[in-house]
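This view holds just a subset of the chains, kept in their places.
Read from first to last, the chains carry the letters A and B; within each, the first residue is number 1.
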């Protein structure tokens, strides 16, 4: 049984996410639908890209991902398919797939232009329903990616902020790229960036200094700010049994520096 | 494989939506469950009716819709089944199905009174669990609608606000009937209502004048207010890459007029 995983910024308060599933089931009633996430902040391509990147490797092989964060809907932006060794991704070509394009292994990109696989009439505001969902459904029925349009050499990129080394202050400067439901703050600093510091590092966020990494949230006392390598391999600022976002009054974009 | 689509105002923070699915699967483990929407505002029958109307046609034929927005639960209001050529709907008789009753094609209404298909004891506060879910599940197993109770001549109606022509000001007066997650504002003015104006029309919302319709959100500059025909065929007020609801500080019910 093939699986389609859905990631969108449609939220759950409207008919949008439900209609995506309806369209897919009408074309392939046997497919397994899995909601990966529909709560990407509206039009936040970077957040969609990061969420997809954190999740896709855990899905079964041959899973088809429908990734619709699409502020350019109705414009001339391309619709694309990305085929890797293990998975297939369907999305607008706005960078949401770019983190996957830099991961290892052979891959192919295709433009989606074959209107035979669209829902007609195609609206100008809901290509999730009229283009991406039916294409994902036909892919799940075994239609090969090349049937949807010509192969592309490259796709658009989204700019993922990277930590940078500040020579003068001898500090690694990173930033908060995600805040989760628990108020945990994910930075763009990876475990490998900390290889030279490791347990001895000192981390600064706003006026707060955090000494060293913990192994578990419970290694700190309740209410205490701590740093930890999270389940995606990134440095995370958290509060034991609490919300770092609330306690530190921090949002996405805030600077996090490794000062020694 | 038969499909049951669920639309409720239960939200996702309680056990209610999960229990609906549990009850259905216990009666018919093979059915396919699809969440259409559980975030209808509490007791908002009109919003439930409009969401169902926007979505149902995209589902596979023979889909059974479980539509539970039920402020009258435990009272004498009827529970009903609506059978159309392509679909079956199960709901309280409070108007939530009325927009479907005026769509074309033959249809039949049935009252649900056969307690043999209920979960016992029947509570007075959760007929979703005790009446509607089991009835939908038994329908999905092939029990014909007539087994649940007698045929009805008519069902209750919900009042969907219609735009009206104001002779004196020569203005078509409509209103905002839905605000989606993106802050897009759906009016009750349909594409056909604009046939005489079309691209030359001027739209007023509060003090804002919008000239003409756009083909895509991206046809306007970022942050600019625009008017567009949305994916359900209604006039929509939007902001390119932003939220019209926030920018205009507008809520449901606000007047939208076509002034020329």
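Keep this in mind: a residue touches a chain if its C-beta (ideal position, glycine included) is under 8 Å from a C-beta of that chain, and two chains touch if they have at least 3 such contacts.
What you see is a predicted model, and the numbers here were worked out from it, not measured in a lab.
Summary of assembly composition: all chains derive from one sequence, 2 are present in place, and the complete complex in the structure file consists of 3 copies.
Following the convention adopted for this analysis, only the chains that are shown with their structure count from here on.
Centres computed as Cα averages put chain A at a distance of 31 Å from chain B. Looking at the complex, you find that chain B touches chain A at residues 1, 3, 5, 7, 12, 32, 34-39, 51, 54-55, 58-61, 63, 178, 180-183, 215-219, 228-231, 236, 241, 243. Those residues of chain A lying in contact with chain B across their complex are 9-19, 21-23, 25-26, 29-30, 33, 42-43, 71-75, 123-126, 129-130.
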